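As structure tokens, the structure follows; a few thoughts come after it.
What you see is the complex with one protein chain gone and the rest in place.
On to chain A.
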Amino acid sequence: MKTATVFIKRTHIISLFISLIFSPSVWAERTEYVVELKDHLFFPAVIKIPPNEKVKLIIYNRDTTPEEFDSFDLNREKVIFPNKRAVIFIGPLPEGKYHFFGEFNPNSAKGTIIVTPMPKRKKAIKVIVKNSVGGA
């Protein structure tokens, strides 16, 4: 009986510890924005997101070479492997323009995140990539 009480107490402590570690931010639903990287260009090159809200950026690398998503303005840096995807959370941000680029190809892979008031989206935005001449 005593062992069972100790076990329950310990389980409570462990569950409390885990719930403290995994803050609500981990489980919160985030609006998703999908970006594709092809021929060292970001599609779309301009992404509009709402102010003061944390969003999830999903980046697919369709190239055969790796790329590093980098942004001084957003303070984010992440390697995206060939034919793989990467997830980055950004925000909450005040209204404005935030530039990002591919660190391995900074001259071609460029993009901007525009933080502007807009109606809330609940589902991920699906990006249809058109291989038009001139890229983004």
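One rule holds for everything that comes next: contacts are C-beta pairs under 8 Å (C-beta built on N, C-alpha and C of every residue); 3 or more make two chains touch, one makes a residue touch a chain; residues count from 1.
We take it that contacts and distances are computed from a predicted model.
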item: Hidden subunit of the complex - UniProt protein name among "ABC transporter ATP-binding protein", "FTR1 family iron permease", "Choline dehydrogenase-like flavoprotein" or "NADH:ubiquinone oxidoreductase"; value: "FTR1 family iron permease"
item: Touching residues (missing chain, whole complex) on chain A; value: 23, 25-26, 28, 30, 54, 56, 65-66, 68, 72, 75-79, 81-82, 84-89, 91-92, 94, 103-104, 106
